[in-house]
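Here the complex is missing one protein chain, while the rest keep their positions.
Letters A and B mark the chains as written, and numbering starts fresh at 1 in each.
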Amino acid sequence: MQLEVSLGELAVRFGLKLQGEPGLKVNGVATLSHARAGTLSFLANSRYRRALESTHATAVLVSQADAALCPVAALIDANPYLAYSRIASLLHPPAAVPPGVHASAVVSAAARISPGVSIGPLCVIEEDAEIGERVRLGAGCIVHRGARIGADSLLTSRVTVYAGSSIGARCILHAGCVVGADGFGFAADQGTWVKVPQVGSVRIGDDVEIGANTTIDRGAIDDTVLEDGVKLDNQIQVGHNVIIGAHTAIAACTGISGSTTLGKRCMIGGMVGFAGHLTIADDVVVTGCSLVSASIHNAGSYSGGMPTVATRRWRRMVAQLRRLADKER
Amino acid sequence: MQLEVSLGELAVRFGLKLQGEPGLKVNGVATLSHARAGTLSFLANSRYRRALESTHATAVLVSQADAALCPVAALIDANPYLAYSRIASLLHPPAAVPPGVHASAVVSAAARISPGVSIGPLCVIEEDAEIGERVRLGAGCIVHRGARIGADSLLTSRVTVYAGSSIGARCILHAGCVVGADGFGFAADQGTWVKVPQVGSVRIGDDVEIGANTTIDRGAIDDTVLEDGVKLDNQIQVGHNVIIGAHTAIAACTGISGSTTLGKRCMIGGMVGFAGHLTIADDVVVTGCSLVSASIHNAGSYSGGMPTVATRRWRRMVAQLRRLADKER
Partner (left out) sequence: MQLEVSLGELAVRFGLKLQGEPGLKVNGVATLSHARAGTLSFLANSRYRRALESTHATAVLVSQADAALCPVAALIDANPYLAYSRIASLLHPPAAVPPGVHASAVVSAAARISPGVSIGPLCVIEEDAEIGERVRLGAGCIVHRGARIGADSLLTSRVTVYAGSSIGARCILHAGCVVGADGFGFAADQGTWVKVPQVGSVRIGDDVEIGANTTIDRGAIDDTVLEDGVKLDNQIQVGHNVIIGAHTAIAACTGISGSTTLGKRCMIGGMVGFAGHLTIADDVVVTGCSLVSASIHNAGSYSGGMPTVATRRWRRMVAQLRRLADKER
């Protein structure tokens, strides 16, 4: 059974201006080019407005500036993508998960399980772990002793949370992510390495999302911290004692070395590498594949790396650069 | 019990020219330098032909050009490495896995399990999942509701396939890979982020291999697509709505940002970063550690990045480049 909502109802519920017939109904979302009758689409970037012309959507979310070009019904908002995100959540709700503990899950009698919790097949919850109200754990999640998962959080599948880590409310953690493994700490001893015990923990705020196979190390002594609203994509590495400021978003494959602090509301591209012990200001943007080897003290956009060209030309670039450096010695 | 095959039989079965005694037998493969009597080796690249001289292999797969130098029996083919791959598969068959469902697996009564399937210990198969004929799932695999695994595919161990994802026939997925987790989509709302539901799925063709801990995100609205014969190494990240053309091979640690399309038969090195919304032509080669920030419209070889030199020289290179840029402002 699919939910069907009228444009009039959407306009009222989400405070949108409607251009067109309020009785028209939509039951799902679609891209402009693949939309069929009964779907709602959106135009977030005016650059792509030509795609409006040929759409078969029943209605499109647009800005006021683009509304005149819309050949079908339009729902108008200053931020069409934000309005889209909310309507899409309404039309495509997550599958309902009834509360309860699957018979195959291994739950310690000494764990604290709040009401309304759903624990999927083959999960492991160790002693003194604390699972907040309405938390949902998909299949195969492991919550080690003394870890805490805040209310309404979702561990989708096969998430590992190490002992003592703390995760806030309304967080989403995807498959394969690991919270609280040991940081990388060794003391040199005559050509060999002696392990430095990692006795800190991980503290994650509310409304944080963590992508698949991302790893967040526990602190060496103090804690590793992700503040509220941080969004991490897949395969990100967060070293011990890193602090990530509230509402910072980081794209996939980025690595942050130990003890680096990122400011609030930063936007970090994919495959960026941060050296350790840096301080990055609030509202910093770093483009993808940059090597950040020094602290950044001011908001703004930063970049590194040498973008791809034809291999022959690249060889000349590298050769010229080496020549230049060797000449000026 | 080890399989033993005569050179004569191999020559006939694989259409090879034999130089030497047809009755000689081999029972395994080896590198030229570590070969012992009874093994078959190969020389794929004439540059290394000196290694032929001292080999103890019983026979070597070589090209016609190198056959004269081979001091032992030679099996001759235009593509010795391809012939090697086929003979190695014959001599080292995968361990046979009897069909059946392990008692510890949690299989929904509403899953569709085809004949000849093998489901290992502690697997989870949710409702409406569809497991094709002769599929083998190693220990700890999770197939969420409505996902589909095509005939003769192998999920080696601890693979996660999210709801609704579709995987073709004869695919191989390695441990820790995650198919169909949410893409990274958020709408900005006054300094915070609102999750954009990821309602697309993942469609994977036939004969695809996916390495350990690789992640392939589901589409935001339309699907993420891997066409037939794509080969992905370990720890690759494939963003939402990426399309990878047939028979493209990608080395480890590469990341592909959302909505980028790669052509057919591309060869992508390790740790390459692709920006989002790019189009890469068919038959493109990108060397390792390149940052691809613009579309590539023609077949050919492309490179980026600044290769490693002594740290002192590197510092001069960086300084010179900055000087040059600042001077010309």
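Following the convention adopted for this analysis, a contact is a pair of C-beta atoms (placed from the backbone, for glycine too) under 8 Å apart; a residue touches a chain by one contact, two chains touch by 3 or more.
Just so we're clear, the structure is a prediction, and the values are computed from it rather than from any experiment.
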- Message: Considering the complete complex, identify which of A:P80, A:G120 or A:G140 is in touch with the unshown chain.
- Response: A:G140
- In the full complex, which of B:H174, B:K195, B:R218 or B:H240 touches the chain missing from this view? B:H174
- Note on the structure: Only one of A:Q19, A:T39 or A:T215 touches the unshown chain, namely A:T215
- Item | Where the unshown chain meets chain A, residue by residue | 106, 122, 124, 126, 140, 142, 144-145, 158, 160, 162-163, 176, 178, 181-182, 184-189, 191-197, 199, 213, 215, 217, 221-222, 235, 237, 239, 253, 255, 257, 271, 273, 275, 285-287, 290-294, 296, 300-307, 309, 313, 316-317, 319-321, 324
- Task: Touching the hidden chain in the full complex, which residues of chain B are there? Just list them.
- Result: 28-31, 34, 79, 81-82, 84-86, 88-89, 92, 94-95, 102, 104, 120-122, 138-140, 156-158, 172, 174-176, 207, 209, 211-213, 229, 231, 233-235, 247, 249, 251-253, 265, 270-271, 288-289, 305-311, 314-315, 318, 321-322, 324-326, 328-329
